[in-house]
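Of the protein chains in this complex, all but one are displayed in their positions.
Order of writing sets the chain letters: A, B and C. Residues in each chain are counted from 1.
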Amino acid sequence: MADLSVNIAGVEFKNPVIPASGTFGYGREYGRFYPLSKLGGIATKGTTLESRLGNLAPRIAETPSGILNSVGLQNPGIDKFIRVELPNLMKQETVIIVNIAGSTVEEYIEVAKKLEETDAHMIELNISCPNVKEGGVAFGVSCDSAAGITAAVRKVTKKPLIVKLSPNVTDIAGIAKAVEAEGADAVSLINTLLGMRIDIRTGRPVLRNNVGGLSGKAVFPVAVRMVWQVANAVKIPVIGMGGVATANDAIELMMAGATAVQVGTAMFANPFAPIEIIDGINEYLDKNGISSVREIIGSVKSW
Amino acid sequence: MADLSVNIAGVEFKNPVIPASGTFGYGREYGRFYPLSKLGGIATKGTTLESRLGNLAPRIAETPSGILNSVGLQNPGIDKFIRVELPNLMKQETVIIVNIAGSTVEEYIEVAKKLEETDAHMIELNISCPNVKEGGVAFGVSCDSAAGITAAVRKVTKKPLIVKLSPNVTDIAGIAKAVEAEGADAVSLINTLLGMRIDIRTGRPVLRNNVGGLSGKAVFPVAVRMVWQVANAVKIPVIGMGGVATANDAIELMMAGATAVQVGTAMFANPFAPIEIIDGINEYLDKNGISSVREIIGSVKSW
Amino acid sequence: MRYTQGEYRILNKTAIAKQIYDYTVLCPDIARIAQPGQFVHLLPKGFPLRRPISICDIDAEKGTLRFVFEVRGEGTAELARLNAGDMIDMLAPVGGRGFKINENAKRVILVGGGIGTPPMLPLAKIYGERAVAISGFRCSSMVILQDDFKEMGAKTILCTNDGSMGIKGFVTIPLIEEIEAEKPDIIFACGPRPMLKAVAEIAMENDIECQVSLEERMGCGVGACLVCSCKAIRNGQEIHAHVCQDGPVFNAKEVIW
Partner (left out) sequence: MRYTQGEYRILNKTAIAKQIYDYTVLCPDIARIAQPGQFVHLLPKGFPLRRPISICDIDAEKGTLRFVFEVRGEGTAELARLNAGDMIDMLAPVGGRGFKINENAKRVILVGGGIGTPPMLPLAKIYGERAVAISGFRCSSMVILQDDFKEMGAKTILCTNDGSMGIKGFVTIPLIEEIEAEKPDIIFACGPRPMLKAVAEIAMENDIECQVSLEERMGCGVGACLVCSCKAIRNGQEIHAHVCQDGPVFNAKEVIW
């Protein structure tokens, strides 16, 4: 049994595998498959100041080795989250990462302030959701706005702050450096790539929102590249995600520079994916005589 | 038999299906599967002023529903191309699109000038190749540099000028508008998305160049989205590509706004892909009582 | 309740109509707890997403489930390649709310449209002669399960759009006739949305309880990803309910059509 623990911004994770925001609700559903305490952590569904209905259905489309989604931040609002969901989450003996979103800087600040009085372990600032009209992704695509919102939230929270980056940009490493400079304790990437499908029988976009976010195995090579670029550009830890479905994928992303990985879309086909990934990483380390998973972080030998 | 012909910048294509640059060499090899005259056109391998060796091998990696390549513009140089390859291409009774690349604006200009004295039908300006260190993609990722190079080449050529756009950008529609303003007659997209794979057995990137360009079905939803965005932003025709493997894919991309499609990676699994796509589009049109393929261009009914 | 996901043995496969297949799968743990109106979430090998398919028969004793599906796209085509003896990857039973059974109901009408017919069969099994099973199909080549409904003792009425078999026309024609003949306690329905809407309106006009099983594209199937939303009214408020968890069966009054 190798040492699977990793440390991100002072927070200890028993292992580096975390279900990704938006694919795991608030943990209740997958908690009916396995004890949540097995997980390294949980990133909750993106939560906003007020409750939101999200976009109209259809909200999902299948693509080659991937999916598009356009949920659009449906959530009960931060107050109800803190009242109803957080207490249950805090009982699960795993790291709770609260993913927050908003349409204005003020909204992000308000949400972060409300979380400051809770026991939640970390905040993940979603400045990269492609499925909301105002705000959301807009903050994530320029260095200035990404830096601005990071600085603003940094002022109101002492909790470790992860900034989640959008892949729909020319220079993701530049944005990572900008948020690092403003006090982000870690970055997570990648959120979804903007995509579209059209049903040629009806001539209509499959998603009612026309476009949606691409995730799943299809995006994995883009995730590896971006994690590698960002890990080479910043000193803070990188949490990698995008198409991770197996232990080998997780190891590859960690070699590229990720300290931990998130797993999303893969759970729709295999609800046990996070558990199998944890077991698989352990097996790999044992087989290769590596005593700690931390040894593989950023270990890629680039040409 | 429906009317499959389309017109791009005054050039008549007998059908809207064109093998993509870099995947079809100069036509000789696939010409041993079927007469090249069946094709709407041919986009040649990217050609530079001097001959180039390209990157070291391995230059290809497989990914879920896609591939990464890092060929890096290996080519015999424009003079040899004009002397040895172009005469053969011009005999094939199809539209010849010469894809050109370079490291400096001057190099692009020189290449375009040399082509001016030939019979080649169109020029495709590759400002988006991710596999060369200097130039190449650098021109394609900012509006200013994309506009600048388009303007410079525009001055030296009367041939219809297609500018090929990079998907590795925050705002592809903005770049399309910028090159349109400088006299591009059409845009083609998408070139490859930058990606990476690591062989976890060796800890080495699979590609000797570390990173490479992602193409194939995996990128199709990104291509549909970008074609749709660009077609809604510019008045010049859009040539769509990225993961097209079947007639249905081609129809979907045309509904999104493409006047023609290019087909690349799909040929590696199925050398007859372009021919099957042409036949399939014809069948679809006949079955749906549509008399011309032009009716489906941009016909998507967005929500 | 814990969710179950795994590979289960296919005991039987029958082609029952053009591109429509009928499977029986051995899964005692699931058969013991599955309820009418719930569904199974099937993984076509190699695909990113599972396919939701209604449960068509539950045999707790034999430990089997039965479901019937039509090949529509690539995923169902892949599933249809599986044969008796093969294993199928199933997440089941899913669906937070199946049909609400009123044991005391004296007369119920089951309305199934096309591939929405299968989930009506467990209801026919429960209500037997108290049930009228109205099924509508596009044409005779798509007709399924009529003998099964008869076997359960239900009055079995068949419609086809083109009149190639049974009554020519929509299910609403015999539905209205049956209501006029004797008002039922409940109408259960599953099928294309326009059909469900028409049935719901008829139920409303006649003040009859109506339970509809809805379809929506799904991700997780268990309530975690929120993709399978449908507009509904609850406690006077418009909400985006989730078909997999808040349904797939809804009281027709809750649905915003």
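Rule of thumb we're sticking to: contacts are C-beta pairs under 8 Å (C-beta built on N, C-alpha and C of every residue); 3 or more make two chains touch, one makes a residue touch a chain.
Remember, it's a predicted structure, so these values are computed and weren't measured experimentally.
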For the chain omitted from this view, which of the shown chains does it touch?
B
Of the candidates B:12, B:62, B:93 or B:119, the residue in contact with the absent chain is B:62
On chain B, what residues meet the omitted chain?
22-25, 28-30, 32-33, 45, 53-54, 56-63, 65-67, 69, 71, 74, 216-217, 265, 267-272
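Following the convention adopted for this analysis, only the chains that are shown with their structure count from here on.
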Chain whose Cα mean lies nearest the overall Cα mean:
A
Please tell me the distance, in whole Å, between the geometric centres of chain B and chain C computed from their C-alpha atoms.
47
Chain centre separation in whole Å, for chain B relative to chain A (CA means)
33
Calculate how many whole Å lie between the centre of chain A and the centre of chain C, each centre taken as the average of the chain's C-alpha atoms.
36
What are the residues of chain B that contact at least two other chains?
none
Residues of chain C engaged with two or more neighbouring chains:
none
